[in-house]
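Here the complex is missing a single protein chain, while all its other protein chains stay put.
Chain lettering (A, B, C, D and E) follows the sequence in which the chains are written, and residue indices restart at 1 in each chain.
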């Protein structure tokens, strides 16, 4: 029943199909356990809950804290979910199959990162207004918060994926990844909170957003290359 | 070369030996990757670093934040490292062997939790003075901080282990565990920060410490039971 | 009767939005808790029946 | 001594609405090898996990030396060696450390004999490298070394020969032969033919499901 | 067509200061089955991973159809099917979804034939249950279904028969026979005897290490 072996084939099409298939597969993997879908969100909500409990429930104080706390929580939520991005693929051998595919690895990697972002960064952006209410962030700050999250979180996913790719070959990378990735997250954190604080105080925030956009552009161009290379190295070791 | 099969053996000794062996084994497993040893600490330090960056570098503001932030970071550091407590054992079949041992499971579980605590809670307690300096916590608060961490973090490890045991059979429990465990952590957080704040303002803190001690006592008595039961349930599914 | 007219009843002394929103939510939650199990039941019964028929046919 | 060790009565198990076995009854005596046969997915692993007490998703009765197994769990575990699809070897520890921990779990075993057992399974020279640098077969051999250490009377082995080379398989079969000669019992599954382990009774699960 | 597919010259590999093979040279022609033999830990998996391009920890030359393999990676990958110790099956996806993704990775494969392939490996009725509820053998069968889909000329199979029952092994052997009859090549390892796959050339790694 096998097709005759034909040395002259390999259609050049199929790149878009592969991207779509991988995106669908990764979303499906996350959605299959329904809990997986809501969990980065719930984690986000909980970190938000811990702050009033741990620090102080006073609205004024919380409002001052809010931009920083929301961004730190977004950062931690991304980081927490990052480790599993390639690990399950590595453990069950899917990663080997992926690296042995004749298609460019970058393509699959981009789709995986996009799927990850949709379930963390995008989801976080969408619940940001709710969080703002809970932390008493002034209403003027909310659009700035959402815009900065929208521009900043994809960078977090991209950079996190580099760390995930580098540590995937290690037996237990769970916490090591934070060590690698957190320093790289700091610019995003600074510009992100800067944007929100500017929005709250009514200052212009285009500067911050432009910087976040620039980081994102840089990340989109360079990160997939780095991730692909890191994966090959991790698997070959 | 096998020993003759002897139906009347099973020495009653060996409980202490098993506890010690498991403790040694788990510590060894963590120390073997040198990165693992420092990582909960580094994570802790980094969360601490993110706050001045994300929120505000003003000493006065930071000092006010400090008790809460330190406790929230301790909580997250514990939570982050919790998932791997039983997962690797489950994946490679060691957990099955453990449950099939004629020795009481609780014993092994206690040793594992103790090992986990030594590398997270205890380590965090020891670096707490450094952190206090970084966040400008007044010097009067430091003994209170250390005492409260010393009494509170074992409870975090014990309760977290229940969550880890419940989710170990799942394909991806990484985030589910936070959902299960964080609500249970809230009393520790509240009493812990309460103790530090009392210490800073010079109020008596024995009440808080007594409460943390009571939680720890309750946890030590009940959690091992729950963990043992949860492990049997998870493996049987 | 603590209201004199229907419009007064609707406005609830300026708090109409809040009161009616609450009651709408309350109704929604109650209905959800009734409709969900009922729909689940019809789905389940249909599914179990289908399987039973399949099992009765196949052997 | 050919006293009945394990007795199974009317065992029923289904997974995902598929009946794996129904009204399955058999006995395992001392000095007997029982091979559970069946195609992939026929329920061999499920059965072995139920017998060993790992899984409780079943209906029916299991007796250990005449007592319902629920009552004598502790004694039963002391007499049991279970070898599953996952070998229970920690990748970060060395073979020696792995077996030492196993000895601690079973207080009656003597840690001094670990070296000898490792030699028997051909891991000499690999005693102190971490197990994740071992090959697939060597990895499983670490766990098989437990067979040389054990003093349990009932061995439950789920595909013990997977990834083991031919000389290794022959050695393991000889060991199983010795165990039953001493009055122990073995319940095992394997897709390879058993050679030279003496009389083997087989239980086939293939048509079990349809009966129910 | 018995043109040389893969040519290996003076391959050298060591792991942890232990030389696994040295000056290993061989060729694999179209229509040929090459079995890599050796005891556990002799370096079979290491060799196959080097040949497939997953591992680059080696010295020596490998040529694919006369070209150094570094130069023709892309073309080589399009002609390669690799089956490793880890089958590359996602536990949360169904067998069907797993194979569909594999088809997306290899653009020349036709997703419409996935059903047929699953049927061939005996997974009919299991197409849409998540793979983690499958038995050990069924799990590997999902990955083996790739053999029925593939149009690659070189198959590299690392212990493909692990956990597969006897009927399954016979079917897989027949398939391998058909593949070589069509001019494809197969490099495989297995600790079981190959039966009825026609002429098999074997390369033994056992004494390779000592030579170096």
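Assume a residue touches a chain if its C-beta (ideal position, glycine included) is under 8 Å from a C-beta of that chain, and two chains touch if they have at least 3 such contacts.
Here is the rule we go by: contacts and distances are computed from a predicted model.
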Next on the checklist: Which of the following is the UniProt-recorded protein name of the chain this complex doesn't show: "Putative xylitol transport system permease protein", "proton-translocating NAD(P)(+) transhydrogenase", "Heme exporter protein C" or "Dipeptide ABC transporter ATP-binding protein"?
Outcome noted: "Heme exporter protein C"
Checklist entry - Per the definition of touch given earlier, which of B:104, B:187 or B:213 contacts the omitted chain? => result B:187
Item to check | Selected residue (touches chain absent from view) among B:15, B:133 or B:222 | outcome: B:222
Checklist entry - Which parts of chain B are in contact with the chain that was left out? => result 159, 162, 166-167, 169-170, 173, 176, 179-180, 182-184, 186-187, 190-191, 194, 211, 215, 218, 222, 226, 229-230, 233-234, 236-237
Checklist outcome for this item: In the full complex, chain C touches the hidden chain through residues 1-3, 9, 12-16, 18-19, 21-23, 25-26, 29-30, 32-34, 36-38, 40-41, 44-45, 48-49, 51-52
Checklist outcome for this item: In the full complex, chain A touches the hidden chain through residues 33-35, 38-39, 42, 46, 49, 52-53, 56-59, 62, 133-134, 136
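By definition in this document, only the chains that are shown with their structure count from here on.
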Checklist entry - Which whole number of Å gives the spacing of the CA centres of chain A and chain E? => result 35
Next on the checklist: Give the residues of chain B touching no fewer than two other chains, as numbers and ranges.
Outcome noted: 33, 88, 91, 171-172
Checklist outcome for this item: Multi-chain contacts in chain E, i.e. residues touching at least two other chains, fall at 85, 91-92
Checklist entry - Hey, which residues of chain A end up touching chain E in the complex? => result 1-7, 9-11, 13-15, 17-18, 21-22, 25, 28-29, 32-33, 88-89, 91-94, 96-103, 108, 235-236
Next on the checklist: Under the stated contact criterion, what part of chain D meets chain E in this complex?
Outcome noted: 15-16, 38-45, 85, 122, 126, 129, 133-138, 141, 159, 162-169, 191-192
Item to check | Residues of chain E defined as touching chain A within the complex | outcome: 52-57, 74-75, 77-80, 82, 84-93, 97, 100-102, 104-108, 110, 116, 120, 130, 148, 150-153, 175, 178-179, 182-184
